[in-house]
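Moving on, here comes subunit A:
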Amino acid sequence: MKRVIALLCLFGLVAAACGGGDDSDEPIKFGFLNGQTGDYGPWGAWALWAAEVAVEELNAAGGVLGRTVELVVEDNGSTPEGAVSGYAELTDVDGIDALGGIESDGMLAVFDTVHEQQLPTICSTCGTTELDTTGGDYVFRIIGSDTDNGIIGAQVARDEGYDNVAMLVELSEGTISPADVFKTVFTEQIGGTITEDVRFDAGRSSYSAEVARAFDSGADAVYISVGFETGVPILNEWKRRGYSDVPLILTTDLLSPDIAAVVGEVEGASAVVAAAAYDTEGNPAWDAYVPRFEAKAGDPPEIGFYDAWQYDQYIILGLAMEKAGTTDGAAVAAAIPQITNPPGVEVFTYASGLAELQAGNEIDYHGTTSNMNLNAVGNLQSPVMAVSAVTDGSWQVRDYVELDPTLEKPSS
Partner candidate 1 sequence: MTNPVFWVGVLTLALIYGSLAMVLNVESGWGGMWDLGVAGLLASGAYCYIILGIDDPDLGTRFVPGLPMWLAWPLAAAFTGLVALAIALPSLRLRREYFLITTLAFAEIIRQIAVIQADLTRGTTGFSSLDRPFDTLVEPRDYNYVLLGIVAFAALVVYLITRRIGTSAYGRTLRAARDNEALALALGKRVNRMRIKTFVVAGVLIGAIAPLYLFYIRAITPQLFAPGITFTIWTALVIGGIGSIRGGLVGAVVLIVFTEAVGLIEVDPQYINILVSIEPFLVGLLLVLVLRFRPDGLISERNAFGTRAGRRARRVPA
Partner candidate 2 sequence: MELVLDGVRKVFGGVVAVADVSAVIPQDQVTALIGPNGAGKTTLFNAVTGFDPPDQGTITFGGRRINGLPPWRVAELGLIRTFQTPVGFTTLTVRESMLAAATPWFMETPRGAFGLGPGFGRKGRKLERDAEIRTGEIAAELGLEDLLDVRTDELSAGDRKLLEFARQLMAQPKMLLLDEPAAAVAPANIGRLSQLVRRLCDERGLGSLIIDHNLSFLMQIADEVHVLDQGVLIASGPPEAIAADPEVMRVYLGEQAAEGAGP
């Protein structure tokens, strides 16, 4: 027992040595709490690269409030428990001034604590429908909700003229909620028919029975909402069985090069993804971001990896803090909608926003992924949505679409 106590004391000393104090000469700390390992691990590196590009941009423009910005990275292991302990470390040990990078389930776990501690938090990649009606005080979301993803899927099915659609849905976080919204909107508001709704858990050796049930149901198209790792075996099965004449409507997680490669190998196949998209056309923010991300990552931004949202959030936090003139959480959080929404001079980079703010002007920041206009509950007013299709074995944006305002969000 004595040895155990000694061990604990040792840990205490290590902790004491590592922990920092609280001094205004010190850098401003932006927390980055993200799944660098675990289920979200494959996205982790891209998210971090984008965040680093943003913080480098802040510092290159002279920092925030004249102080350097430090990105404090904490891995949450892609679990809610990891998010809680990682959050505690960021706030209690590192003393961060704002938070970004976190995913849906982690966000919900720290949601109350964020409010109690008044920590300005941007959830850059949260799809959860829980945030559809909460948030706006300290938590802001700069990406479309799973609800939007479900509606846009139904809208595309309507516009393509599909009356009968089969569904393949993986039972997991993030795949069920858009599928449920899709189903409700497609059947109740558009008047379509679901020929078969096949739901299954991931990690099987074969999905042949599920694929057969969906594709043999006489549907005009098949809507597939599955995780990235399940998508590849399912599409291989689809390819093997020669269902290439049935068009596919896929969800965001499948917007990856691997999936495009599989679809591209099949003669006459048609697959579209209707989802949140990067705002690329004639957007100076995007044009400025791409080369710098590529220099860091060695690859261009990839929509399937959600990198650009991670970038936008730290530019917003930097501008909001500058606008507030303080690191005080309540003031910074209140400033966030002020710098993202009109009225104001439209700005696309931190440096230009900083210059306008210092000149005493209101600003309206436009990021790489949308115009960033937020509604009263801290959600995007109009996320950029695009329909992408496979051309020559890779995903290409076919056209940008707006959510049809006549299609309503189903009440949960």
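Assume a contact is a pair of C-beta atoms (placed from the backbone, for glycine too) under 8 Å apart; a residue touches a chain by one contact, two chains touch by 3 or more; residues count from 1.
As a selection rule, all candidates are chains of the complex that A comes from, given by their letters.
Being a predicted model, the structure only gives us computed values, none of them experimental.
Asks: Once the contact definition is applied, which of 1 or 2 turns out to touch subunit A in the complex?
Replies: Candidate touching the shown chain: 1.
Asks: Note which residues of subunit A are touching candidate 1 in the complex, please.
Replies: Result: residues 1, 3-4, 7-8, 11-12, 14-16, 18-19, 21, 36-37, 44-45, 48, 52, 71, 73-75, 79-81, 84-86, 88-89, 92-93, 105, 108-113, 116-117, 128-130, 171-174, 176-177, 180, 199, 201, 411-412 of subunit A touch candidate 1.
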